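With one protein chain removed, the remaining protein chains of the complex are shown where they sit.
Then we have chain A:
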Amino acid sequence: MSSSAAENASKKITLRSSDGEVFEVEEAVAIESQTIKHMIEDDCADNVIPLPNVTGKILSKVIEYCKRHVDAAASASAAKADDKLASASVTDDDLKAFDADFVKVDQATLFDLILAANYLNIKGLLDLTCQTVADMIKGKTPEEIERHSTSRMTSLLKRKRKSEERTNGLLSRTATKIMKFSVLSSSIGGI
């Protein structure tokens, strides 16, 4: 399956969203999604790849993300080849800024992006969106978290209690003492 970047760049893939919107993208961008990549490799894709789990609105954002990251990777490797380390790091900062802006969306869109990144198996996007939600939860009280994340994240309410993942009640009194202890690896300073 070896094809040069130039060949891949010219090959187009057509994606169709759940609401019928059609997007034409370069193969290099499309295969940022492992799901789509496998579909192409397994020859399941004819002319159009249907994505019934993703709306047009979300798919266009996902494509924007993939395109931007593919472009950044391409210019980074080009800069490396020319030994231009300085310009490679500028691309890195630009990309970070893009990512930060990319997730400045309303919560519904953010959750939809998480679902899409998971379905399409795009690791970078999944990392970015999940980390964003985790950072939003940080420092909040339980009430604030519940109010903020709403029913979409607390569907686990209905789960039946699994038996004895942890012990209940006091441990029996013996000479042995067990004490909880944690430390952040980054905190190597002195006491």
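By definition in this document, contacts are C-beta pairs under 8 Å (C-beta built on N, C-alpha and C of every residue); 3 or more make two chains touch, one makes a residue touch a chain; residues count from 1.
In this text, contacts and distances are computed from a predicted model.
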item: Options "Trafficking protein particle complex subunit", "Proteasome subunit alpha type", "Ribosome production factor 2 homolog" or "F-box protein": UniProt name of the undisplayed chain; value: "F-box protein"
item: Among A:Ala74, A:Leu95 or A:Val133, the residue in touch with the chain that has been omitted; value: A:Val133
item: Residues in chain A touching the chain absent from view; value: 55, 106-108, 110-112, 114-115, 118, 126, 130-131, 133-134, 136-142, 145-159, 161-162, 165-166, 170, 173, 175-191
